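Yeah, one chain of the complex is gone here, protein chain that is, but the others are all in their spots.
On to chain A.
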Amino acid sequence: MLFRKTFATLLLLTTTGAAIAADEVVVYSSRIDELIKPVFDMYTEKTGVKIKFITDKEAPLMARIKAEGENTPADLLITVDAGNLWQAEQMGILQPFTSPVIEQNIPTQYRSSVGTWTGLTVRARTIAYAPDRVKEGELSTYEALAGPEWEGRLCLRTSKKVYNQSLTATLIETHGEAKAQEILSGWVNNLATSVFPDDNSVLQAIDAGQCDVGIVNTYYYGRMHKENPNLGVKLFWPNQQDRGVHVNLSGVGLTQHAPHPEAAKALVEWMTGSEAQALFARINQEYPANPTVPVSAEVAGWGTFKADTVPVEVAGRRQAEAIKLMDRVGWN
């Protein structure tokens, strides 16, 4: 089977004249296989359109699209962060497209201002805490976690993850750089242990009692809570009196030289529709970007919250600034 495949590939390579079938869409995705394939499979089953995709981190995928230039096989780029879509837009590897369907499905603040990409799911980055060690009323805002009462009680993920860079970018946008630096320094001072490589480790550390609070994306909590209903961690929605919970997007953009732009657009339109949005919500406990689609039962159990309305593009525009700030305060 392997050899046949190898031969088939080689054959495909040599027959450079072979036309590419129109009923397929090619996707480069930084959403991992498990969180995107069910959606693609459903689409293929419904329409017969084949979807070929590879997964990797954003930066290499974007570099690949850039390098391939006009010859890129990729129609769509899926990322897990709006900042990266903004970067892709700046690199000139995305093209604007208009679709009344998408405009109706997805609110303006979750779409690119120049129409090169749209959000698919909304991801809230909120505060997780240990209910047995954090008193009622102790939690209020992200900013308050910088206060001296949290010394030695905070767990954070590494600043290398784009989620934290986006959060920092919105802090700079809201408070200005000097105040944001103060907040971040406070966080770093309050760390209970060196920063973790992923959100799961932060949740585990809170559960194990290494620290009392942390900042995580909600779906990590959702997954872990599903596996272990006795998890000693709860979610808190901060900043409800002012700007709201920090949210980010997993979204999709149309590449500049997409070989099948129409088929790709049709796929994106379908992915913003109710059926696909419900599936997105179900497979990873994320919030559908389409507001008419209800969240999953588990997510509904966490309660509703006011989300920050700062445009998600800020995450991209201020990403470099945010990283520099994080480097300065020693958030590794």
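Brief remarks on what is shown
Going forward, contacts are C-beta pairs under 8 Å (C-beta built on N, C-alpha and C of every residue); 3 or more make two chains touch, one makes a residue touch a chain; residues count from 1.
Note that contacts and distances are computed from a predicted model.
Missing from the rendering is one chain, named in UniProt as "Iron(III) transport system permease protein" (options: "EF-P lysine aminoacylase GenX", "Iron(III) transport system permease protein", "DNA ligase (ATP)" or "NADH-quinone oxidoreductase subunit H").
Contact with the omitted chain, checked across A:Asp75, A:Glu143, A:Glu173 or A:Asp199, is made by A:Asp199. Residue in contact with the omitted chain (choice from A:Glu151, A:Asp242, A:Glu262 or A:Asp327): A:Asp327.
Residues of chain A in touch with the missing chain: 1-2, 6, 9-10, 13-14, 16-19, 26, 32-34, 52-64, 67-69, 71, 73, 87, 91, 158, 160, 162, 165, 193-201, 204-205, 207-210, 220, 223, 227, 319-320, 323-324, 327-328, 332.
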